[in-house]
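A protein chain is absent from this complex, but the other protein chains hold their places.
The block that comes next holds chain A.
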Amino acid sequence: MSNTNSLLTIKDLHASVEEKQIIKGLDLDIKPGEVHAIMGPNGAGKSTLGYVLSGRDGYSVESGSVTLGGEDLLEMETEDRARAGLFLAFQYPVEIPGVSNLEFLKASVDAQREARGEDAITSADFLKEAKAACKQVNLPVAFLKRGVNEGFSGGEKKRNELMQMLLLKPKLCILDETDSGLDIDALQVVAEGVNSQRSADRSFIVVTHYQRLLDYIKPDFVHVLSDGKIVKSGDASLALELEAQGYAWLQKEPTEDELEG
């Protein structure tokens, strides 16, 4: 039975892309306000999990269930999942040339507010919020006028993702390696951005390869995702162990199996 207190409940999820099984029986339960870190080797299926949860075309769920706030997430269209409060910060943010960041953000916020039956925000108010968000992630305000991710550096793209999160105020934030490619200062900016958003009614899935980020963002739980399953869960100390020992000791099956398949 799905726990009524949970924000997100994933049960025995099996999912594939291009007829290749990637998620192979995954369970996860997240309560409001919790921060869950997901770590795991390259190719384990971490990004895939984010795509499956957010309903990306081409990713199909074979079995299992996912509920967000008690609602069947898998039944919803991609945009409806977003409107229900699911946000994905991309590992590799894509460019949309010619569409200004501000225009894009305003359209996103408008669409979400409208879907929730809230009043539209005025352009002036939104601009104020957007400028504040820029400041918080340490991007010059001029970035609001630039095309979405157009010509942004790797780190700027990541900060831009975080800015979108600040403005959309989601219930569940999935941050897919938002810390990769960041310099030390930017890492701190991102961590502070996340910490500032932590609240009793907002949860996070933080996908990362580095314990370093978790020094700043203290997770409630750390999970190891390997070959499409969560193979170990623990508290923040698990990340330290992983940092010291790597993933090999956790793997029951050797990875050759995957390479051959």
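FYI, a residue touches a chain if its C-beta (ideal position, glycine included) is under 8 Å from a C-beta of that chain, and two chains touch if they have at least 3 such contacts; residues count from 1.
One rule holds in what follows: contacts and distances are computed from a predicted model.
Its record in UniProt calls the unshown chain "Fe-S cluster assembly protein SufB", which is the match among "Xanthine dehydrogenase family protein molybdopterin-binding subunit", "Fe-S cluster assembly protein SufB", "ABC transporter permease" or "Phenylacetate-CoA oxygenase subunit PaaJ". Touching the missing chain, out of A:Ser108, A:Gln136, A:Gln197 or A:Ser233, is residue A:Ser108. In the complete complex, the residue from A:Gly43, A:Gly69, A:Gly147 or A:Gly181 that touches the missing chain is A:Gly147.
From the options A:Asp29, A:Glu79 or A:Glu192, the residue with contact to the unseen chain in the full assembly is A:Glu79. Even with one chain removed from view, chain A keeps its contact list with that chain: residues 54-58, 77-79, 81-83, 87-88, 90, 93-94, 96-99, 103-104, 107-108, 111-112, 115, 147-148, 164, 168.
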